[in-house]
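Of the protein chains in this complex, one is absent; all others appear in place.
The block that comes next holds chain A.
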Amino acid sequence: MMMQDNLTAGTRQIGPVVMELRNITLRFGGVVAIKDISFDIRQGEIRAIIGPNGAGKSSMLNVISGFYRPQEGEVIFRGVPRGPMKPFQVARLGIARTFQNIALFEGMTVLDNIMTGRLNRMKAGFLSQALWWGRAEREETENRAAVERIIDFLEIQNIRKTPVGRLPYGLKKRVELARALAAEPQLLLLDEPMAGMNVEEKEDMSRFILDVNDEFGTTICLIEHDMGVVMDLSDRVVVMDYGRKIGDGTPAEVRGNQAVIDAYLGVAHD
């Protein structure tokens, strides 16, 4: 299985460009949410998007995951420009994401939630499923094994049969990460994975993100408010303010960028 190959990979390499965004402009009526932004995401890196509230970070993520269609610009995934697509089609390309305010299936167990991440890999026909014979049963067992590896990896074995609605916030975030990981995505989008967490939970989540990137070689693009976390985790950072890109580079470069400092600390008007 692909998962196993990835598990043994272990060494970190930054590869070619996976996702390229070219001159993206997104408007809602008269409001310009994103103005002429270009950047790229490379294979195997952790790419962060930061910026003050209302900078357009989440809109950017929604453009990548197909929720919003930009009026101008191109989204190029693996060298192929992506036409207008529905979110479920984007998911089938191998792009998974988590949400700022958790979007889990509350009525289902943790296990079932994570299993939904593998729905696109389960191809058993209707009849096979109705009779629970042949392919449907085989697939269920195979995918369960893959999901169990992720459950072990994220250390949520003891809650696998618990309905998600009963879990505390921090664990829900972890289950949502597990669901996204279960799809074995080529590109993983994380929208504020540490929002509302205490220091310990943040540390746990940071470790999981680094481990995912390191062990599975998953390319990650994340939005985060906690500056310390972003600077420690990411390889490259895009800084947005009022829908424009004001900085792009390694954490050290971004930290020294005058425009970024102005956006975060404010500028004296004299």
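General remarks:
In this text, a contact is a pair of C-beta atoms (placed from the backbone, for glycine too) under 8 Å apart; a residue touches a chain by one contact, two chains touch by 3 or more; residues count from 1.
Throughout what follows, contacts and distances are computed from a predicted model.
The subunit not displayed here is recorded in UniProt as "Branched-chain amino acid ABC transporter permease", chosen from "Branched-chain amino acid ABC transporter permease", "Cytochrome c oxidase subunit 1", "Carbon-monoxide dehydrogenase medium subunit" or "NADH-quinone oxidoreductase subunit L". One of A:R47, A:R97 or A:R236 touches the chain omitted from the figure, and that residue is A:R97. One of A:D40, A:E74 or A:E140 touches the chain omitted from the figure, and that residue is A:E140. Screening A:G107, A:G196, A:G228 or A:G256 against the full complex identifies A:G107 as the residue touching the chain left out.
Residues of chain A in touch with the missing chain: 65, 67, 86-88, 91-92, 96-97, 99, 103-108, 112, 115-117, 119-120, 122, 124, 126, 129-132, 136-137, 139-141, 144-145, 148, 179-180, 183.
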